[in-house]
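Report on one structure; see the data block that follows.
One protein chain omitted, others in place.
A and B are the chain letters, set down in written order, and residue numbers restart from 1 in every chain.
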Amino acid sequence: MSEATATRVPASPLGTGTAATPARRNWVPYALLLPGLLWLTVFFVLPMITLGSQSLQEGNVDEGFVFTGNVGIYADAFSRYWPHMVRSLSYAGLATVLALLLGYPLAYFIAQKAGRWKNVVLVLVIAPFFTSFLIRTLAWKTILSDNWVVTQWAQQLGITDVLQAVGLTSTDSLLFSPFAVVMGLTYNFLPFMILPLYASLERLDPRLLEAAGDLYATPIQAFRRVTWPLSLPGVVAGTLLTFIPASGDFINARLLGNTQTTMIGSVIDSQFLRVLDYPLAAALSFVLLVVIVTLVALYVRKAGTEELL
Amino acid sequence: MGESQKGDLHLVALTKTFGAFTAVQPMDLTIPQGSFFALLGPSGCGKTTTLRMIAGLEAPSAGSIRIGEQDITATKAHQRNVNTVFQSYALFPHMTVLDNVMFGLKRRGDKDARRKALEALELVQLEGLGGRKPAQLSGGMQQRVALARALVNRPDVLLLDEPLGALDLKLRRQMQIELKRIQQEVGLTFIHVTHDQEEAMTMADTIAVMNQGVVEQIGDPATLYEQPRSTFVANFLGQSNLLRAKVVPGSPREGVALVRSHDADLEVAVDHLPQGASDVWLGVRPEKLRLGESGGPNRLRGTVRDVSFTGVAIQYIVRMPWGRELTVVQQNDGSARATLGEDVTVSWAAEHGFALDASQDADAGAMVEDDV
Partner (left out) sequence: MNGIMNWIRRHLVAFAALVVLAYLLVPNVIVAVFSFNDPEGKFNYNFNRFSTDGWTNPCGTAGICDAVGLSLRIGLTASLVATILGTMIAFALGRYRFRGRSGTNLLIFMPMATPEVVMGSSLLTLFLMMGLPTGPLAILIAHIMFCISFVVVAVKARVATLDPKLEEAAADLGATPFQTFLRVTLPLSAPGIAAGALLAFSLSFDDYIITNFNASPSSITFPMYVWGASARGVPVQVYVIGTVMFLIALTVVMVGQLISNRRNRQVA
């Protein structure tokens, strides 16, 4: 039974195959794995199957649903909601790039420059993460509101004009705009970017940078040839941990956005819980899953990092 | 030689302080182009800091560094024609061996980088391993890659920071000979930082012995060994027996002075005696001492307290009546051996002794040999 549980799942491209200590007693690892993997199988894998099944059913909440194999629901879901899908992926992608740009200097600073302040700064990065992120997102509503300094500075410095020009805002305000949503997403998932980056930058031997300088590399060349390639595992892990949750998130879009910024997660949420159109909601959810898994698989293959786990 | 050459390295009053701690006292040093120069000293003596200042990895607190006429004090590491073989090698783990060796050439836009790198790998006897990653090589091979990576740039000065420290003894001896061969072949200036006196003496033309941020003595290995000018050098380079003595006026023979130690009159070559000294440490190397009276006119009697056989030699500890223990090393040449507890005479020649100013600590530099 335990043997079956551990071997049934298909072979993974992410497997590390690290050699642990030689096998002691054969049943021990399976006994250790069984309860956890069983939990994940019943409450993660099985729901994916019921989700697929739900999407192919027809009916309504009062009379019940029957499986009809209605594949057409996918065409319907796609034609109605592809803009939301594209929007979600673009917002998430933009937020991921921003988080990388913001997170890298901070992670680098903590790992290589902070000295005795290292632990303090690390705590300050982690601690906000423990305060309910809904409350922190509400705080952004205050910060970005029209009568606060942030918006006023942005207007005076012409930043609002730039944002309007690139289409991230449509008025002079910052709040209730794509800009606010992307900023919120960046903010919310930044710690997920910083921690893996920090982990890989901390392992970076500063002597390698000295060696690069000794071998005629300018600081920029040393970064490009040594620091960046050696931090790639952290970059890959960080971008995944930011992009995936950001693409499914709808809290930032609802609290900081407007009706034009609705993300796919929001549609799934309201179709399930308010419209009660389970098949359509399930189909959308399934499509999102497939899109994300495909993107992640392509990305991981391209990045060539097989040490994610 | 003798005349200042274009590529000589000049350190002028070079100083480094870290807060209140002075790592390198103002240092003046000229290292001739093409020489194999060793900076020798215990850990914390300032030798690595000196090296890092020459490499441009550490900014001097005062003083200047010149190569020939060119002042490089203010230039950064990547602007200096100086390369380093790092103690831990610091090979780029994500690049192949060949990419590591080509790194410096490519940064300077050398079109011929690949050919030069392959030649350098041949020079260090790693031909055919260019495609491997550093982690796939043994420690000795990694050391060679680090050497090739620095050499290939043909720097004005090549710095070696304890380059053999991570290798086992046998490999170390082998690499010492190898390094010497390569240095002679390419004719570059090598500055080798080490705490291993044997390594420094095997390889270097000139050694600067450093202690507590100061160069104690500079010279060729033989001079440093035979005529140390401080107790630190006497003890750090090999072993020394030091006896407290007073200079006695007058001279028994031409070129020989007399000192008195514990009621014994002992001869020492005049040019091994500091000018105008009255209280001195009289030093003799263990292998210059003989059991019996065959060693020379200087004689002391004592009791054998320890005998250890090392194969090529036998080492005796002989205790003097006043408690001082002398170490005597005799070649295992078939002559009669002394036994434990035997009363013996220890003798040596006047030219084998050296006298040092008595104000110094007799044990300076004695216990640091294995300190890394």
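Here is the rule we use: a residue touches a chain if its C-beta (ideal position, glycine included) is under 8 Å from a C-beta of that chain, and two chains touch if they have at least 3 such contacts.
Since this is a predicted model, take the numbers as computed values, not measurements.
Screening A:Ala77, A:Val226 or A:Ile268 against the full complex identifies A:Ile268 as the residue touching the chain left out.
Residue A:Leu241 is the one among A:Ala77, A:Val181, A:Val226 or A:Leu241 that touches the chain not shown. The hidden chain makes contact, of the residues A:Leu138, A:Val166 or A:Val275, with A:Leu138. Panel shows chain A; residues 3, 5-12, 14-17, 19-26, 28-30, 32-33, 35-37, 39-41, 43-48, 50-51, 53-54, 102-103, 105-106, 108-110, 113, 119, 121-143, 145, 147, 187, 190-191, 219, 240-241, 244-245, 247-251, 255, 264-265, 268-269, 272-273, 278, 281-282, 285-286, 288-289, 292-293, 296, 308-309 of it touch the chain omitted from the view.
Simple rule for what comes next: only the chains that are shown with their structure count from here on.
Separation between the centroids of chain A and chain B, computed from CA atoms only, is 58 Å. Listed in rising order, the residues of chain A touching chain B in the complex are 205, 207-208, 210-219, 221-222, 225-226, 229-230.
The touching residues of chain B, when paired with chain A in their complex, are 55-57, 76-79, 82-84, 86, 88, 90-94, 103-104, 107-108, 149-150, 153.
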